[in-house]
Structure formats: C-alpha cells, structure tokens
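Pasting a structure below so you can have a look.
Note that one protein chain of the assembly has been removed; the remaining protein chains are unaltered in position.
Chain nomenclature is as follows: A, B, C, D and E, assigned in order of appearance, with residue numbering initiated at 1 for each chain independently.
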Amino acid sequence: MNSVVRWFHQLGSPPTFDRFAARWAPWAYGSALLVMAYGIWAALFQVPADYQQGDSFRILYIHVPSAWMSMAIYALMAIYAAIALIWRIKLCEILAMACAPIGAAFTLITLATGSIWGRPMWGTWWDWDPRLTTELILLFLYLGVTGLYHAIDDRRAAARAAGLLAIVGVVLLPVIRYSVVWWNSLHQGQTIRLLGESSIDASMLPPLFAMIIGTKLWFIGSLLARARADNLRREFGKDWVRTLAETRR
Amino acid sequence: MSTPTLFQAARALLARDLRLLWRRRGDALQPALFALLVIVLFALALGGEPQLLAKVAAGVLWVAALLSGLLALDTLFRGDAEDGSLEQWMLAPVPLAWLVLVRTLIHWATTALPLLLATPLLAELLQLPRAQLPVLLAALALGTPLLSLLGAIVAALTVGMRRSGILVALLALPLYVPVLVFGAGSVAAAAQGLDPTGGLLLLGAGLVLALVLAPLTAAAAIRIALNC
Amino acid sequence: MSTPTLFQAARALLARDLRLLWRRRGDALQPALFALLVIVLFALALGGEPQLLAKVAAGVLWVAALLSGLLALDTLFRGDAEDGSLEQWMLAPVPLAWLVLVRTLIHWATTALPLLLATPLLAELLQLPRAQLPVLLAALALGTPLLSLLGAIVAALTVGMRRSGILVALLALPLYVPVLVFGAGSVAAAAQGLDPTGGLLLLGAGLVLALVLAPLTAAAAIRIALNC
Amino acid sequence: MPDLNPSAPPLLAARGLSFARNDAPVFGPLSFDVDAGEALLVRGGNGAGKTTLLRVLAGLLRADAGNVDLDGRSARAGLRARFVAYLGHLPAAKADLTALENLDFLCGLHGRRRAQLPVNALGIVGLAGYEDTLARQLSAGQKKRLSLARLWLSPAPVWLLDEPYANLDLEGIELVNRMVQAHLRDGGAALVTTHGAYAAPPVRTKELVLGGGDG
Amino acid sequence: MPDLNPSAPPLLAARGLSFARNDAPVFGPLSFDVDAGEALLVRGGNGAGKTTLLRVLAGLLRADAGNVDLDGRSARAGLRARFVAYLGHLPAAKADLTALENLDFLCGLHGRRRAQLPVNALGIVGLAGYEDTLARQLSAGQKKRLSLARLWLSPAPVWLLDEPYANLDLEGIELVNRMVQAHLRDGGAALVTTHGAYAAPPVRTKELVLGGGDG
Partner (left out) sequence: MSYLNYVIAAYMVFVVVLLWDFVATRVQIAQLLRATRLRAQRAKPAPTEAADGGRIL
C-alpha cells in the first residue's frame, strides 16, 4: 500500500499532474475512439442478426459494457475516496470526484439503452424490476455525490464529504449485481462470461470485447481530463496556471 | 435613478435570483428529482404491479408535485429572512406585495417548471395511459402556480419562526387540498371519458384570483411575522 | 464533576431535548400529522375507491412514514449547527459519535415513535386488512430507527450547508430504498400469505449494524462538514 | 436631499414614542428631533432598548404610542422607504452572491445615489479586491464593511445605524466616522447606537441615553 | 489546574502552525507559547485571520502544518476537550431554552468547575433576574453575557475568546477584563482576539499581530 501512496504523492503535485493529464488524455480518448469504432462497426454490420431478437440485440454491445462501467466506476470512486479520506491525498480526492459524472453518464446510457431495448423485448419502456430500479438508484447516488461535492465551498471539505457518501453507498453495489439472483426478474440473468464458458455464441464476442475495452479507455481519458479541470479550478490564480493560460492561447 | 420603478426592482430581483440559481445549479433540478424519488418510492412500495400502478399514476403524480412544491416552499422567503434581506425589502420604496409576487413567480419558474417539463417522463415511469397525459399537463400547468401562490402565504406566515419544517406543511396542505381535488379530479374525469374542462376552468379562475390576492396577503403576513 | 461521564452527557442532552420539545409541544406531533396529511392527500387523489385503497394501503403508509422522517431530518443537527451548539459538542470531553447516537435516538423517539403509535389509526383510514397490521407494525418498528440512523449520516453531511432542503432528500433516498424494499416487501409477503420473517430479520440485522456504524460515520461527516 | 435651511422641519422627529413587549415597556415615551446635518447618539447599556428603538423608527416594529415625522410629514411606509436606511445586526447579504452582486441587487431594490457606483463603494469601505468574493467567505468585519457599502449607496437621508462599530478594526471605526461625517455634510442625518466605548464621529451630535436594562 | 511552577511546560504551545483555504494561506507559520497565568492578545485588522487561528487552536479546523501542544503533550481530541474552552461569534445557546437551562445543559456536556453554580454565574455576568428569560429574547449584549457565563463555568484552563468585547457596554468590557484576570490568577491562560480598539485586561500579556487582510 505504501508504494501506492508514494506514487500518488509523486504525481500529486498539481503542475505535475496537469502535465501528465494533458499529455495522456488525448491518447486515451484517441485509442478509445479507434477501438470503439471497430466495435460499433462490427456490432452493426458484421455480427449476424439473432434468430429470436432480430436486430434489437445489437443494443447489447453498448448496453452491457456501459452497465459494467457504471458499477466498476462506482467501485473505483469509492476506493479513491477511501484512500483520500485515510491518507488525505489531494490527488485522490480529485480523482474520486472526477469519477462521479462519468459514472453517471454511463449509468444514464445503461438506463436509456436498456429502456429502448425493453420496448421491443418486454413491450414496455420501464418496469419496476429490481435490476432496473437499483440501477436507477445508482444514478441517484452518483447525482447525490456530485451534488454534495458542488454544494460545499471548501473544495477539500467538499471532496471528503462526498467521498464519505460514496463509501456509504457501496452497499448498493452487491444489491445491483445480485438483484437478478435474489429476486425473480424480467431482466436477463448472468449470461455472458468473458472467461470460461459463455452462453452466447462465440462469433458475437469480439465486438463485445472491443466495446468493453473501448469504454474503459474512454473512461481513462475522461477521468484524466475531468481531474485536470478540477485540478485547475482548485489552483485557480496560482502562478503556474497563469503561465499555462498565457502559453496555451 | 434615485427611486427604482416597479420594473427596475423586479429586474434586480430576477437578476439576483438567477445568479443565485446559477451559483447553485443543482438546486434547480432538485424539485423534479424529488418528485422522481417519490414516484420511485411509490412504485417500489407497491411492489411493481403495472396495472395497479397505472390506476394510481395520476394521483401519485399530483401528490409528488404537491410534496415537492411543499419542500421547496421553505426556500421561498426563509433565506431572505435569515440574512436580513427581508428587512431591506420592507424598507424598499416599492410595495412589498410586488416583490413578493415577483419572487413567487421566479420561485415557481425555477422549482415547479422543471417538474412540469419532466412530467411526460415521470408519467411514463408510472405507466400512465397516454390519453390522460394532456389533461394532466394542463391541470399541472394551471395548478402548480396556484400552489406556489398559496404556498407563499404560508411561507410568509411562518417566516419568523426559527425552524418551521413540518409546520409549513401542515398549514399549506389544507390550502392545497382544493387544488388537488380539482386537479386530480379533472384527470380522473378524463380517465373515465368525462369532460375535464370544468375542473380546469375552476383552476384557472383560482389562479387569476390568487395572482391578485395572494401577494397582498403574503405581504401582510410577512409584516406580521416579522412583528411589525 | 469535572469531566462528565458518557452517561451524564447523555442525560444532559436528553433533559435539554425534552425541555425543548415541551417548549414546542406542537412539533412532537408534526411528523405524525404530516403522515396523516400525506395519507389524506392520497385518499383524495385516488378519489376514494375502497378496493384500490386497501391494495395500496401498506405502500402508502410506508411512503408516508419515510417522507415524514425525511422532513424531520432537517431538525436533527441543523438547529444545533446554526446556533453554534455543534461546535461545543465537538469541544466536549465525550466522543462526538456518542452524542450523535443519543441525539439520533431522542430524535427518533420524538418524531417517529408518535407516528408508530398512530399507525393502527392510519391503517384503519386506509382500510388496510387487519391481518397485515402486526407485520406492518413490526416492520415499521424495526425500519424507522434504521431510517433515522441512515438519515443521521445524510443530515450530518449537509449540516454545513446554508439551505440544504431537497439535497437532503436526494442523498437520503438511495439509502432508504433498501429499507423500504424489505419493509414494504415483508408486508406484501404477508398479504400474499407468505412468511414475512425473512425481510424482518434483514431489517433487524441492518438496525444492529447501523447502531454501531452510523454514529461513527455521522460524527466523521460532522467533522468534515464543519470543515475540520 | 433636504436643504439646510434652519427654519425647515427636523428631518426626523419623534413625539411621545413608546414601545412595550407583552405590556412591559421597553422604552418610555421619547420625544426628540434630529435635524439635517446632525447625528444622534443613542446610548444605553446592554438591553436598554437601543435596537428596539431603531427598529421602531425604521418601521420594522410598530410603536405602541406616539408618532414619527420625517421632514415634517407623518411617516408612512412609502415615505419611510425613501427617507430611511437601516443597518442592523444582520448583513442583508446573500451568502452565495459575491460582494459586488449583492450591492447591485440592493441598489436595484433601493435605488442609489447619483454618481455612486457599487464598485467604488467597495473601494471606499476597504473591500477593493473582494468584488468577486462570495459574501459567505468574508470575515466578520468584512461583512460589516459590505453593509456599510450598501448604506453608502443608499439615497436615503436618514441613516439608522445599530452598533456600526462592532467587529470593525480601528481603521474601520475611522471609516464609519468619515462616512457619517460626509453624509451629514451632504445634509443627511444619522442615528447611531453605541455603548460609549468607541469614538463618536466628530460632528454636530446630540445624545439620547436610554435607561433600563442592566447597563 | 496546572501549577504555576516556572519550569513547567507552557500551557499552550504552537509550533510552525499554518492554515490555508483552498491553498491560499490564511496565516503563515506561527510559533508562540502561552504560559499559565498569561494572556495572549491576538491583534490584526478585519480579515487578518484571527478567527481562523482560534478555530484551528480549538480543533474546529485542521491546521495544514505545524502542531499544538497543550501542557507539554501533543493536542488530540480528548486532551483538547479538557483543556480548551472556546467563545466564538455564535452564542451556542438554544433560542427556546431559558438562560439557566442553557447553562445547565452546557455544564452537563462540558463538566463544570467545582464550587461554581449556573445561577451564580448568571449573577456574575450581570444577568441576575434573567434566569427564566428565553435566550431568543435577550439583546445582543445579553446573549454575549450568557456565553461569558458558560465560559466562567467551564473547567478548561485555556480560554479562546474571539472578540469577547463586541456588543458589550462599558460595564460589560470591564466584566470581561475581571473574568480574564481571575482566570489567570487561578493558573489559567487566555487568548483574546481584539482590534485594539478596546482596553486590554490588566494582566501579564503577550501580543501576536497577524498581518494580511485589509486592516
């Protein structure tokens, strides 16, 4: 753990982090675009239509990776928040808070695509099914975390308060994950296994892999960019920001 | 510009409130979010039976709008009273009732209007039959400003109190009941294939009346509450 | 008595809160009254169809309890923060978490308990089938303290803010949802003739856990919110 | 601005003014005049009723007996609003607006003196550089200075100042005195409550001592 | 109560203490000692950081760097609570409780000095007769006096007083000075922020001047 802390401390000087993020965010965005472009192309044009669901199952390629991201980002946010609370590392505060809007975005995508998918599949846009409900609650939790963060003036106090909330909210993650197991549900159960035997056809997997990796890369790019913005906002008025503003005209 | 005109004062108030709203952007969405949460809670508490839900949908939406309006009521004058702004309003050369009216309308536009815009989505969540949506929207569009104006009176009465919390709710709800009865009633009428215009017209008439009388009453209430 | 013991501090806090409650007697009944009003509004909005009402009764009661708890949440620490009492709590020689726990329990006893006592009456109003009443009471008895404890965390997080209003609701409701699901679920199970003890046991376990963890978290939140 | 003609009616005249809370008198029947160019120091110990008197004069509390004339006319809401500016214990500034935005709003509400701009007023009270600071982030004395800036912009000739010196540093006390002096030179009048612990402004000054309380 | 032995460690010692808000320093690294029987006057203009310093010392804000020793031991929550009493801008009195009930509660929370009773403390600060008055009905100065009574009852040896003189009349200022004097005679210490506009208590006094701000 100590080496992790040391690494954060080294990267943690605001100008260093700014340079790091400005340098790597475009790369992450760029590779994400490439990978996702392949994934979307393959998903839309290459994979054959499903015999039961027709073309509608193509929504899976954005729905499932987004759904996984929505939960993974929350977990990551809680981890950052815990590190920030325990060791008081400023960079982790910033990173945790940068996670929240991205997580909310992916949650929104999950809800919207699931809802669009549900219309042809279940004949309704929405149903109060446990998984759908818990995913909606996850969105509220994300909104709550960002809302709290922006409602407090002092950036560090705000980050710690919102981080505490994020940690408390972690109890929800297993509920989302296992909701389909605990309650009977309209929603699909566990069907896709990346390792080991999956219950879907092998030809459908490569674009899914691409989308999974693509969303991860996008997340990294977005995280760096958002953290950079927050970092700049906190350092507003410092000399190094001023020189940066002058040079980046 | 020695003494400001009514219009200048209103503009200053509007500019201030919009700035405050911008500074706390999130707050503008909160009433809509709260209504959404009430609806979520309901749907969960009922255990998600679609037919049952569709039957109670209009009622739940009205109650949600009403409750979120009620919660937002506390922000109508409370903040201004606590930091002494209200004292300055009373000392201003424009009538207090005018400031109250402007403030109430701004408050409606920033709290109830977002909810109104979100209604189609919320209705979908509750599986409200499509045919009832226009009537529901019309009823809410007439009803929510009426609720805000009636609420202003209650907020004014309780503004001198330290923590009013639930007292506001208790005082406001009796005033809200007629609005609810006609508002939800017109939707119910539409659901049964009856003509909903009667209830809507009554709401409209109430709104016109309240636009004139409520600010005067609320201004008087503020003067009483601040012990003048 | 140079340094007070835990017990002495708790007694002082209890005496203070009871005095304050007595001075504002009306406030003690307000949550119960608010729940009553929510229920009445519902009954009105649904147009009074007895069968429909009986079906949604348990759900409405849970939502009413939850909302009235939510509204009361603002009074948990806000008043103490605004007049500087909370600063003095932090400077007291007893752990802040202990004071938070005591305060939360007193708050529960003065806001949720009256509602619990009124439940049989309210259930009657909504024509809840008699057989479901014991399960509903048990679920509320386990659920409402859990709601109070979870609410304490949220109230503590937002205590530094001037006007938290609806933000409190937004933050609290995700935490409340599991309680609602199991609470209302156990009543629904009983209604269908299934065994409700599973949900109740889960609520009980949650309560025990929250009794330990929530005050610690809330105390940490207060320290953060007051910028320490 | 009223003229300085000596035969003019006093800017503010109280006649037999008294106020009681729950039938317990707070201050007895008081009669006093304040002319243009004159300051009235209201003295008295803690709880003597100074704040109450100022609030009655501002029209925030209703007197039990007696009446207040402003420039010879009986004070009613409309007249009061144009004649009276009140600085109390509360800042009347929105915590979430910046110093400048707060002044802008208050000028929109009360009007402002010709040739006075909010930015300059901030400079005058020593808050230059704090234009874009949120009011909540100001220290106790800085908040007081913000209220003083509002007062400076107000077109009202009668200033009611409740403990204007509290929380201010020496330079701030000097500032209040200079402001009062300039205001009186322009033909205004000021009522200032103080405990006598501070320097009074070097102007034509009357004194009113309230008894009662424990001071 | 710590003894007056001159070789004893200082009652309160700050070493390299500094605080920043959003990375903007409020006060620079400060080091100072306050011995038993000694008062420290914290001076500085409006916005200099006096309030912030006192809140950091009380443990209400967390210092960015440096540390505070109380009686030779590093200050932690438990130790602070027994050593420090804080009087800030907020009254810490419930508006709906009477003066006496407020004191009773605060004694239950903080403990109280032997041989001191709440009723007597009210008499000492000049609120005799106001025992059963609700705190909300007290005037500004009377509220301050109620806070002073709480302080007087506290068993903590280190007093942190933020502008204790504000809102008080002359007799009240005298009262604060007498209280500080008596407290120091008992082997306590006091940190007092003031703008220099008031009389300092006639005791062994150090001074700390904060720069910055606009004062």
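Assume a residue touches a chain if its C-beta (ideal position, glycine included) is under 8 Å from a C-beta of that chain, and two chains touch if they have at least 3 such contacts.
Bear in mind the structure is a predicted one, so any value in this text is a computation, not a measurement.
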Residue of A:133, A:146 or A:222 touching the missing chain in the full complex: A:222
Of D:21, D:73, D:89 or D:178, the one touching the omitted chain in the full complex: D:178
Candidates A:62, A:81 or A:210 - the one touching the absent chain: A:62
Sites on chain A contacted by the missing partner chain, in the whole complex: 29, 40, 44, 53-56, 58-59, 62-63, 66, 101-102, 105, 108-109, 112-113, 116-117, 119-120, 218, 222, 225-226, 228-229, 232-233, 236-237, 241-242, 244-246, 248-249
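Here is the rule we use: only the chains that are shown with their structure count from here on.
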Most distant chain from chain C, judged by the mean position of its C-alpha atoms: D
Shared interface numbering between chain C and chain B [over half = same, under half = different]: same
Centre distance in Å when chain A and chain E are each reduced to the mean of their C-alpha atoms: 49
Inter-chain centre distance, chain C versus chain D - centres from mean C-alpha coordinates, in Å: 46
Separation of chain A from chain B, taking each centre as the mean of its C-alpha atoms, in whole Å: 36
Overlap residues in chain A, where contacts from two or more other chains coincide: 133, 137, 140, 143, 147, 151, 154
Shared-contact residues (touching 2 or more other chains) in chain B: 24, 26, 33, 37, 40, 44, 46-47, 79, 162
Touch list for chain E against partner chain D, complex: 44-47, 51, 89, 126-127, 129, 138-142, 144-145, 163, 165-173, 195-198, 213-215
Of chain D, residues touching chain B in the complex: 58-62, 78, 80-82, 84-86, 88-97, 101, 104-114, 155
Contact set on chain A toward chain D in their complex: 153
